[in-house]
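Heads up, one of the protein chains got dropped from this complex, but the rest are sitting where they should.
Up next, subunit A:
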């Protein structure tokens, strides 16, 4: 019962904020006025906020900004021992620094380290948290550029990346994070610059309890679908996520932006129903996935869970099975990757669900921005096949899906499966899978999960695998980097190609892309394509384990 209330109240809250928050974001990204702070930023960076950018310039701006961020964060991590508030921690080793820098710049937040014993407070605040903000903004900015491509009529300009980045950070992410931080502090999430306290536990052992600016990082970790925890235990740590209702709030923050962006899309293309349709596809996939995860976890499978009565291994009693399963689904359906329980300990099929969620391409509802553009790519592919079946050259929102659009959409769709499957195969072929805790199907799942998480920029870990070796840090770093920026460039190219077109007016012969039939078809195409791509690998992992 409590589980039902938990889930339904979340759904109700997301539905309630869809319109007002979506409309607010729409005004932010379409507004023409710049406030004093923003003008200062533009002046400092040397950008003319009125100048539009073509897709190429927009893409170069994104890449340049990310490259600088990456370099800066890497150096930051490498010299942290010389910085303020380092708590006496040493410099981060080269491969972990590379992996972490890539991870935070790509909005992945895969953590090959444990936060409290690797990162000082200053690095957490000025390095990692800053990237949590701007990497989320980059995703939203690119999604907005794609929306502008759909909305444009014979134009080449897609807006200005620097303006988008600044506004999204200052007007959307920052205010909500300030509010959420305060709420978390009220709930008992720690927020200090303490080096930690030494305590004696009940059993008499000595333990060092680290404090830090946790609440502020927690807010953007969820809101920006980043997922990088202050502590190694992430949202399972009582200092990060103390109670059931903070758990609820964290999931709400995770889903807030990805689920409201379709509203912005609808407003942008001048048809709110198109936004509802995209949100509906996301919702169908998300609800289906949550229901399956909860069902698999509650009904056990495996000897131990059946003996105990429920699959509580690796879960916090504070949240229970449902609270954990919903969090697991939400964190992997979005590209967050925060965890409040250990996915490695899930039942075989329950543990497969987070993996499948990521394999969907992080689209239901996905990461901030990246979820929407991923879903729109799937909609484009669906429109192509469906559009042919109504006897017209396929068109989506009046834009023809021709050879160039199809090339870009197909390449986008190819990137992550290639990274996941090739990465996994290479890990096995080279014997690097041996750092996994398990052998057999579960060991296979651990490796598959790692690459799925990295290539899809999720960042959650199945755990049970040691990944801070040079090979793993390098391979996963590459998977994250390519998995983020290749699709992003393709999306911007697509936006440019769509923007140039004169839209075809709608008629009775036009494929309606807002009706239940089409919504169902996009959901179906997404599931079928993913199933067809990953089923053989899943068969040897979770399926082999779960069906035995």
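Everything below uses one rule, namely that a contact is a pair of C-beta atoms (placed from the backbone, for glycine too) under 8 Å apart; a residue touches a chain by one contact, two chains touch by 3 or more; residues count from 1.
Definition applied: contacts and distances are computed from a predicted model.
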| item | value |
| --- | --- |
| Name under which UniProt lists the unshown chain, selected from "Potassium-transporting ATPase ATP-binding subunit", "Sulfur compound chelating protein SoxZ", "Dihydroorotase" or "NADH-quinone oxidoreductase subunit M" | "Potassium-transporting ATPase ATP-binding subunit" |
| Residue touching the undisplayed chain, where the options are A:375, A:444, A:463 or A:523 | A:444 |
| Residue of A:22, A:417 or A:487 touching the missing chain in the full complex | A:417 |
| Hidden partner interface residues of subunit A, rising order | 381, 384-393, 398, 401-403, 405-407, 410-411, 413-414, 417-418, 421-422, 424-426, 428-429, 433, 439-441, 443-444, 502-505, 507-512, 515, 517-518, 521, 528, 531-537, 539-540, 543-544, 546-548 |
